[in-house]
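Some notes on the structure that comes next.
A protein chain is absent from this complex, but the other protein chains hold their places.
Moving on, here comes chain A:
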């Protein structure tokens, strides 16, 4: 595609840029296929501001006399303003931004054009394969096997080619089970608890439908999971009522009569539109600078964002408790099994498994549980909190995960190998990125689009020594213990680092983080 068709005005002089923490700046604005480029030459020094067009969530234009003002609201929640002389130039630029910020052909997106000198396309893409993961976990190999039944993505389009399933269940059975689960997402292993051999499985809902259809193979598979241990738990991330209703549209749940060794627990986690609207309300509340505490608290409450954080953490805690304290295996699902299911299963792993709390371990968890497990990033993150576009499939499930991880890290500041800046970086990259990692909706789509050959991998980049340094937690002291978060409302807080990032207040907090890092390094040097 020729981007130039959509750029009527490529350059404007004497534009004024206003952005948080900086005095207004005058300079030249330039529109390219993927960026807004603002440069200012002030005597000898020249400054450059580069903004990825993909990052722009909403654009508002306001004419004033012969000139115009464009307000850019970004997906990283930053708000910028451009004062552009010349009405026509202003409108041209606005039109270009509108078009170029919402390209929807994957191969047109910036990661396919990003070619930094220090990275090579020959570098490994992704952190590790399912084969490597499986090979590393020797202790589970006598009861669990790696199945390649999905090697051409025909059994489940949103699953990776290789998955871990009970040894006794052959591929033929898996194909039958897949037909009984929405989107073919049959139960697979996502976590093996070394201490007691219990596992966390995840899937989508069973397609029992209104007439309570059964699937022998599905029952067999779940029976094989709890072989010997007697009882398993199913955590359904919908309310009992929602699960009942799902039967009307062909979905359903595992009934007691068909799955007698499994006990269902329902915890209602919000998803989809409700979650997206919650984020929009929260961001709106954070931007309201009127001076009433009552109004703020009421808006915060009304956004329900913290309620979602609360429920997600509480459910993950419940799941971890089933595994660690009660010694039972657990199957998690909601309806599609691509959103709240992943949220709960990955949080539970952070609680239980010290390996997922290192920088590399956490990125590995995200790769396994979100990228390979088929969270539809492109659909969920098409727009963020400012967009006026009609909502389609957007939902900030991943941002909610990052918020919950931040809450965990706040309660256990020494237990995580990574720090808040990493979470903030991920919250930004997931919406707009130079890297291909969060493109597309599944592994299959990524392979089809050539993402792994033609873009760079964010996770690999974040593990380079220079970046690793920046995103590591200076206070990190590994613990083998489970980290049980408190989920009393008083113990949870608004994630200021993300939602209030562009207020002045943040500057002192950032300085404090820097100070803390220096202090720790100094102390380490001395001892």
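Rule of thumb we're sticking to: contacts are C-beta pairs under 8 Å (C-beta built on N, C-alpha and C of every residue); 3 or more make two chains touch, one makes a residue touch a chain; residues count from 1.
The criterion applied here is as follows: contacts and distances are computed from a predicted model.
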| item | value |
| --- | --- |
| Omitted chain (choose from "Eukaryotic translation initiation factor 3 subunit C", "Trifunctional enzyme subunit beta, mitochondrial", "Small ribosomal subunit protein mS29" or "Myotubularin-related protein 8-like isoform X1") - UniProt protein name | "Myotubularin-related protein 8-like isoform X1" |
| Option from A:2, A:294 or A:480 whose C-beta touches the chain left out | A:294 |
| Of A:210, A:414 or A:448, the residue in touch with the unshown chain | A:414 |
| Contact residue for the chain not shown (choose from A:5, A:104, A:480 or A:522) | A:522 |
| Those residues of chain A which, in the complete complex, touch the missing chain | 285-286, 289-298, 300-301, 304, 306-307, 309-310, 410-415, 475, 483-484, 486, 488-494, 500, 503-505, 508-509, 511-512, 515-516, 519-520, 522-524, 526-527 |
